[in-house]
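For reference, the structure discussed in these notes is given below.
Note that one protein chain of the assembly has been removed; the remaining protein chains are unaltered in position.
Here is subunit A:
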Amino acid sequence: MFNIERWQEIFDTISKNKLRTFLTGLSVASGIFILVILLAIGQGMENGIGQQFEDDAATRISVWTGVTAESYKGLNPGRRIQMDNEDYTRAEQKNIDQLEYKSGVYSVWGQLATYGKESGSYRVEGVKGDYQFLENETIVAGRYINESDLANNEKVAILGNRVYLDLFKGQNAIGEYIEISKIKYKVVGVYTDPGGEREETRIFIPLTTAQRVYAAGNNLRSMVFTLEKQEKFEDALAASEAFSASLESDLKQRHTVSPTDERAININNTLENAKRFYDLIAMIRGFFWGVGICTIIAGVVGVSNIMLIIVKERTKEIGIRKAIGAQPLSIIGMILHESIFVTAIAGFLGLIFSLILLELVGPLIESDYLLNPSVDFGVAITTVIILIIAGALAGFIPARRAANIKPIVALRDE
């Protein structure tokens, strides 16, 4: 392999057979190029869809109630089910070990908030301190709701960034007082939300305050939990499914709802959604891999074909070389060396070219479903190596045959 004389001979042959070299190289390079681009698009779609799910904590489980659909134990359908603090405490007590964040929620829609001359209609949510993490919120000024706010029914408010911009026009808001439905609240924090504007047109106040101000007693509109993180997705999914199921059955039992009723208790488990989404991604990935592997196979077939033709075309030359003293091994070596060299160079050129294209075009793509297309470099290198090996194998068989035919037969081949 590192015989300088052999290299000179190879370069000589390659430089004097440019078209042949070019065609071999082109088929390899374009195969790699297409494969890398395909894989990158697959990855980009995965990234894009993945981002759609980044808004809320990935293991979030939320519960809200509705109206019963079935009669049960003598109770009529159409009954409204109302959760309260007791439900929350039970769920909390029962699962205290595996809960990461938790909050009961009492929210009201369309509340008029005013500051000076500015006003707007927003959703007001009474929540606990954990809610910040349940909603993936980032505090950009001040603080979030804390335990003492809850204990003392403090009239404090945390504004969504949109609300803050509407009411305060970028001026300092912390420590200022706003009015929500004629009641004064002290602004103690401003947050942003990865979900964007829609999620930032909310005002958070302490849950206890909300229940009192809106005369809700102990009632809750919903409860939201996340579970402790798990190493494996499968484990996390199993834990959250078990949690959802037990929560549902406990609630149904306490509120006398039929176990088969699907309307009264609603549980949204993001992890289950995520599973559907991961399945989709797996399918997309599988599809692109399928196409990719077909591309590689096509590339391998192409390279093999070219190698066969090259060896056929060189039969006479091989005969001449043998007549003047070339050993069979040196013939095989020459052909393999040349084919490996050409496929390797072409493969890496195709790889580099496709990576450059991704680097240039990738950031320009603005689509919800295609984000930052890129490839795993290891995968790309592996495919190049597969193609090189395929080229070598494809060259080896005819090369060996050519090297083994008697020179007289090869020479007769006109």
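In this section, a contact is a pair of C-beta atoms (placed from the backbone, for glycine too) under 8 Å apart; a residue touches a chain by one contact, two chains touch by 3 or more; residues count from 1.
Keep this in mind: contacts and distances are computed from a predicted model.
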According to its UniProt record, the missing chain among "ABC transporter ATP-binding protein", "Chemotaxis protein CheA", "Sarcosine oxidase subunit alpha" or "Nitric oxide reductase, NorC subunit apoprotein" is "ABC transporter ATP-binding protein"
Of the residues listed, A:V67, A:A242, A:I356 or A:I408, which one is in contact with the missing chain? A:I408
Touch with the missing chain holds, among A:Q8, A:S121 or A:T138, for A:Q8
Subunit A residues touching the chain left out here are 5, 8-9, 12-13, 16-17, 316-317, 319-330, 403-404, 406-408, 411
